[in-house]
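Here it is, the structure in full.
Removed: one protein chain of the complex. Kept in place: all other protein chains.
Let's turn to chain A:
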Amino acid sequence: MEELHPTQTIDERAPAIQVRDLHKSFGDNEVLTGIDFSVDHGQVVCVVGPSGSGKSTLLRCVNRLEEPTSGQIFVEGIDITDPDTELDKVRSRIGMVFQQFNLFPHMTVLRNLTIAQQRAKKRGKAEAETIARENLDKVGLADKIHAFPAHLSGGQQQRVAIARALSMNPDMMLFDEPTSALDPELVGDVLDVMRALAHDGMTMMVVTHEMGFAREVGDKLVFMDGGVIVEEGDPVQVLNDPQHRRTQSFLSKVL
């Protein structure tokens, strides 16, 4: 056996997520221009900003759905930009929830929740199904276990997607505008689930337009614009008394 690469082991004292001087370009278009930021264990960090500010790209870099152009990203002390990193293993510890839910339409809710447990975590069928039922219970959809995604409302689909991510027992959860594709009356149920998760101590990074959620649940608010972090701090403070002019103008439009 070759020696384990030093950055390959989980470091309990390291922040859950640490980003250093991250740059990301799509062709000539530089979307992230030097991001430094971190998420501590058990912290709920909300990232807000106008569309095109790079907030979703930043989130997607954290589990390397987007390849960073330069800079480093550490997840529990493991450098995921290192080509030696076993990406699939790291990813199975990072739950991800998408704006468009992305449930697997050809599978029942139960199968959606068990497939990755069996394929990536090598859990047995019975164990995977027990864990799936627990998580469906948690999001209040135990009765939809044999339904297909197409027969669920958007809000129900998103809660199934959250349960699917939780079934991998992740150490942290990434949310990419989880309520933006939902009808207004369905947003509340999804936010309730996320609020409960936060109260259970889950580490969360949430890209969102829900300022109420950020204010109430968030431990830290990050405001991004033009590919940089303009301002960050305690959500209540940033929302009530934004220091930067760009933050002020954005908040005046959305609040």
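In this text, a contact is a pair of C-beta atoms (placed from the backbone, for glycine too) under 8 Å apart; a residue touches a chain by one contact, two chains touch by 3 or more; residues count from 1.
The rule is short, and it goes like this: contacts and distances are computed from a predicted model.
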| said: Name the omitted chain as UniProt records it, choosing among "Septum site-determining protein MinD", "Cytochrome b", "Tryptophan synthase alpha chain" or "Amino acid ABC transporter membrane protein, PAAT family". | reply: "Amino acid ABC transporter membrane protein, PAAT family"
| query | Looking at A:Asp88, A:Asp143 or A:Glu185, which residue reaches the missing chain? | reply | A:Asp88
| request: May I ask which residue of A:Lys24, A:Lys55 or A:Arg164 touches the chain that does not appear here? | output: A:Arg164
| note | The listed residue (A:Ala116, A:Met224 or A:Val238) that touches the chain absent from the view is A:Ala116
| task | Tell me where the left-out chain touches chain A, residue by residue. | result | 63, 65, 88-89, 91-96, 98, 100, 102-106, 115-116, 119-121, 150, 161, 164-165, 168
